[in-house]
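Starting off with a structure, shown below.
The complex appears here minus one protein chain, its other protein chains still in place.
After this line comes subunit A, so read on.
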């Protein structure tokens, strides 16, 4: 009964808040990769005024990845709309490796986008495809095109059609308002899915992309909730005495790892979502928190201060064996696996403050990726090419992104207030 009432209220809150247009985040590229491949994305010939600049969205996507360096439009002295119109020599002279051209026609309420990808040096066509979308689906269509181009050239699946969840806060002291949002991976199309005058923390995507688990203090105690994104329905998964924190989904979507302190100090537990049974998997007198599943679901990373300061450990769920992974510096926390399981991304404190770092598991070598600052909450793109994280800019919390090799970076500031705790969705298509 209580859950039902809670759900209904949540739905009402969502209706209320969706009326107020949430401010989107806006991408700012802060550093391009020096190894980026030059590409030209020619503005698509569209005839009419288009509600979205498809070629610009594709260009921004590819640039943000750090893999590509799009040619500026003002440097394009010809604008082919199809491969027939391309004079390859002209583009070679601009040192462009790849070229994208396209045209858009309108058929009733639908837009038909025909685009082609060309290899400039080979003078060959790599992709020719037609995509149809309604007005509301144009940005999705653009991200789809980015995914196709990215995969064709890099052999890595594109992650531009994914989403991010994040937490915002505005106001100070007792007047602070907290909210949980979901937006496209480029920060646009943001939707507020929960608001509260108590803290919201630790959003985590289910592996099918349909649900978020998170921590909310709305009862003035931390509790873990699971919310269905399509319906807005939610349930309270745990509200034990003490900490209920840091939920993360197992790769099969059937279990949640979390940190609870119901038995004393914070320990890692695994909950079977179906039965709600909770099993304790760590046991010592220090803090154990921030669990993260390995891609194969057989082990968990977690942060523990059993050695004095926080360090990353790996727990084999089958054998129960624990192994310390980080030895560089005296503060390493909140690790997440790369999708291939061969590296971890974490927060490392060194001479430059708190930075996102990558540690190769075989060599044990740790490399800082983000700029000096106060990075938190790294979350890895499902294709492993980028990490999104929270940082500070001008005294406000903003989201930052950095390529997995550290060469390219971007920021996603909000118009106002603080943004933090980004969580990158799995592949959604």
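The rule is short, and it goes like this: a residue touches a chain if its C-beta (ideal position, glycine included) is under 8 Å from a C-beta of that chain, and two chains touch if they have at least 3 such contacts; residues count from 1.
Here is the rule we use: contacts and distances are computed from a predicted model.
**Q** Report the protein name recorded by UniProt for the chain absent from the figure; options are "Multisubunit potassium/proton antiporter PhaE subunit", "Sugar ABC transporter permease", "Sarcosine oxidase subunit delta" or "Peptidoglycan-associated lipoprotein".
**A** Missing chain, per its UniProt entry: "Peptidoglycan-associated lipoprotein".
**Q** Of A:261, A:299 or A:383, which sits in contact with the chain we cannot see?
**A** In the complete complex, the chain left out is touched by residue A:261.
**Q** Would you mind spotting which of A:33, A:282, A:377 or A:425 touches the chain that isn't drawn?
**A** A:377
**Q** Among A:125, A:221 or A:306, single out the residue that touches the unshown chain.
**A** Answer from the full complex: A:221 touches the omitted chain.
**Q** Would you mind spotting which of A:91, A:269, A:354 or A:410 touches the chain that isn't drawn?
**A** Touching the chain that is not displayed is residue A:354.
**Q** What residue numbers in subunit A mark contact with the hidden partner chain?
**A** The missing chain touches subunit A at positions 2-3, 5-6, 9-10, 12-13, 16-17, 172-174, 176-177, 195-199, 201-202, 217-223, 236, 239-243, 245-246, 259, 261, 265-266, 287, 289-290, 303, 305, 310, 331, 333-334, 347, 349, 354, 374, 376-377, 392, 395, 420-421.
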